[in-house]
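A protein chain is absent from this complex, but the other protein chains hold their places.
Chain naming follows the written order as A, B and C, and within any one chain the residues start at number 1.
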Amino acid sequence: MAYETAPICGKLFADKTFSFPIRIYYEDTDAGGIVYYANYLRYAERARTEFLRHLGLNQQEMLAKQKIGFVVHNCSITYKTPAKLDDALNMTCKITELKGASLKMEQKLYRQDTLICNIEVTLVFLSLNNMRPSKIPPEIFNLLQ
Amino acid sequence: MAYETAPICGKLFADKTFSFPIRIYYEDTDAGGIVYYANYLRYAERARTEFLRHLGLNQQEMLAKQKIGFVVHNCSITYKTPAKLDDALNMTCKITELKGASLKMEQKLYRQDTLICNIEVTLVFLSLNNMRPSKIPPEIFNLLQ
Amino acid sequence: MAYETAPICGKLFADKTFSFPIRIYYEDTDAGGIVYYANYLRYAERARTEFLRHLGLNQQEMLAKQKIGFVVHNCSITYKTPAKLDDALNMTCKITELKGASLKMEQKLYRQDTLICNIEVTLVFLSLNNMRPSKIPPEIFNLLQ
Partner (left out) sequence: MAYETAPICGKLFADKTFSFPIRIYYEDTDAGGIVYYANYLRYAERARTEFLRHLGLNQQEMLAKQKIGFVVHNCSITYKTPAKLDDALNMTCKITELKGASLKMEQKLYRQDTLICNIEVTLVFLSLNNMRPSKIPPEIFNLLQ
């Protein structure tokens, strides 16, 4: 395969916290010299996606074949210290509540031991045809437990 | 001037709510066919910037000359119904609390009378040299009242 | 309607150049203090979309109902002088070549009379089901002439 590299992987820790590496590039920063405030939500979503992939869930397949998927209903973010160009960070992801058609996650972004921001997010499981909440299928529910 | 157009303007309503037009382009959407969840925070920041500009505040000047500026400390967003490609929306912005070194705003995104999302944001006034909170100067405080 | 504002409009000039206003926000800039180089392509696409809308073409409808649309095949951008935070710019858009299944446009971004960048783009008309070039339907072709 053409110029193949090692894939980017996250890691699941013993306390069921998943962690995923995030590198800060020019695209992430703004004229204040720090990461633009909306971009942290991108990193949160990358970590959630990789967490689901690590658990064996394929979102592209869920989207294309079954027209179902997790959609963010609510999220809250508190900024502790800004991230900067070239920073090597870790975004964590931990399920804190799992219900029939929704779940809550707590996510934290670290530069080594420095907390950059923390994020609480509520995801709802939706049928994308009618954009209405739908019961999480048992095979997916079991993976998330 | 080369191919000049009318500038994009918002509007301040009698109840002190500022409103700013947002159009949804391909860049705003994702493979789910709806606006990507982090992008709503961009529109919120455009509306806040235009609100401050409307009040007579120039952020570029504050940033470049005085090394001061408002930074988001916390924000919370609840998604009600998704926005889609080509939507013509209005993002509102209203100050709900004004303190010595911080303020709170409530922001709502509408498609006509349909609420797309609402956002609560806490902004802290910072000295950008040391990234520490700083008293809002009286001339800026007065504009915000 | 809730907090309604005037819509953002572009303008078609006598030489068949369309022009659309672009304002630069924090989201557009990077840690170098200038607009991030990829973002100019977003403004180009906004102007193209508004140009097509001005001509009476609805891309959302073409995408949803007919599964057809214009896709960028090639683009080339030359950066002349950087745009900065708070800049009020105009992005132009002019068809320079129109063929059966493709067209070329020249786009220029100006701050008053200062050229920020120029962009040449080749668009191909595609059937989105098979991602293959398709003849531009006569009713669309006529609008573009």
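Basically, contacts are C-beta pairs under 8 Å (C-beta built on N, C-alpha and C of every residue); 3 or more make two chains touch, one makes a residue touch a chain.
As the structure is a prediction and not an experimental result, all values here were calculated from the model.
Novice: Of the residues B:Ala31, B:Leu98 or B:Met131, I need the one that contacts the missing chain.
Specialist: Only one listed residue reaches the unshown chain, and that is B:Ala31.
Novice: Considering the whole complex, not just the chains shown, which residues of chain C touch the missing one?
Specialist: Missing-chain contacts on chain C: residues 31-33, 37-39, 41-42, 45, 63, 69, 71-79, 81-82, 128, 131.
Novice: Name, in rising order, the residues on chain B that touch the hidden chain in the full complex.
Specialist: 26-27, 29-34, 36, 38, 84-85
Novice: Over the whole complex, note the residues of chain A touching the chain we left out.
Specialist: Answer for chain A: residues 1-11, 13, 17, 19-21, 23, 25-27, 42, 45-46, 49, 53, 58-60, 63, 84-86, 88, 90, 92, 108, 110, 112-113, 115 touch the chain left out.
Convention: only the chains that are shown with their structure count from here on.
Novice: Grab the C-alpha centre of each chain and report whichever is closest to the global C-alpha centre.
Specialist: Taking the mean of all protein C-alpha atoms as reference, the closest chain is B.
Novice: Does the chain A and chain B pair touch with the same residues on each side or with different residues, judged by whether over half of the numbers are shared?
Specialist: same
Novice: Quick check: how many Å separate the C-alpha centres of chain A and chain B?
Specialist: 25
Novice: Centroid of chain A to centroid of chain C, CA atoms only: how many Å?
Specialist: 32
Novice: Hunt down the residues of chain A that sit against at least two other chains at once, touch-wise.
Specialist: In chain A, residues 31-33, 38 touch at least two other chains, as defined above.
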